[in-house]
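What follows is chain A.
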Amino acid sequence: MSDVAARELRIVGFLCNWCSYGGADTAGVSRFKQPTDLRIIRVPCSGRVDPLFIVKALLNGADGVLVSGCHPRDCHYTDGNFYARRRLEMLKRLLPFLGIDERRFHYTWISASEGGKWQQTVTDFTKRVHELGPLHAKKEATP
Partner candidate 1 sequence: MISQRLREAIAGVFSEVDVALAYQQGFDKLHATPCFMTMPEEINKLIWNPLCVHNLTSYLPSLKKKKVAVVVKGCDSRTIVQFMQEGLINRENVVIIGIPCNGVISVNKVLHETNHEPIEDITFGENGEITVKTLKGEKTLLLSDVCPDKCKTCQYPTPIVYDRLVGDPITSDKSPDSVYADIKEFENKTLEERLQYWEQEFDRCIRCYACRNACPMCICQDSCIAETRDPHWISQRATLSEKFMFHMIHALHLAGRCVECGECERACPMGIPVNKLKRKINLDMKELFGYEPGIDPEDKPPLYTFKVDEVTIKEHKI
Partner candidate 2 sequence: MTENKNPYLPDLATVIKVIDETPNIKSYQVILNDPEKMKMFSYEPGQVGQLSVFGVGESTFVINSPPTRMDYLQFSVMRVGEVTSVIHELHEGDQIGVRAPLGNWFPYEDMKGKKILFIGGGIGLAPLRTLILFMLDNRADYGDITILYGSRTPPDLCYKDDLKEWESRSDVSLILTVDTEYPGWDKRTGFVPTVLNEIAPSPEDTIAITCGPPIMIKFVLQNLAKLNFKDENIITTLEARMKCGIGICGRCNIGSKYICKDGPVFSLAQLKEYRAEI
């Protein structure tokens, strides 16, 4: 039921347990239609997301990575997403320096009630990654 009429790409999503994972759940329970390229990894907090997770995913076969946490000031652990914001912004700026299109990586804040925003984000992000095409098209997949 992919929205995008093309071969599925590999998109990895790191979602915080308290807000964004709930948001995705809300979208699911509300039966919002979503593309199916995304593989969700639930993390306790966006502050748990080491930028290296994203690099590792992109180097090892992912075509896009999405990170989503609680809105700033709403972190379950008070300030995890504040740290995350700095780190992820740093990575966002570093990726193009490596020759990786920064549009393959997106980070955002989605609360548990924002099922609609979740649906929109996944749909838009998946669409964008499809526009960019597979990252590892020319290279053989890493074993």
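Candidate selection criterion: all candidates are chains of the complex that A comes from, given by their letters.
Heads up, the rule we're going with is that contacts are C-beta pairs under 8 Å (C-beta built on N, C-alpha and C of every residue); 3 or more make two chains touch, one makes a residue touch a chain; residues count from 1.
Only a predicted model underlies this, so the values are computations on that prediction, with no experimental measurement involved.
Participant: So which of these touches chain A in the complex, 1 or 2?
Facilitator: 1
Participant: Over in the complex, which chain A residues touch candidate 1? Could you list them?
Facilitator: 50-52, 55-56, 59-60, 72-73, 79, 82-83, 85-87, 89-94, 96-101, 106-108, 121, 124-125, 128, 142
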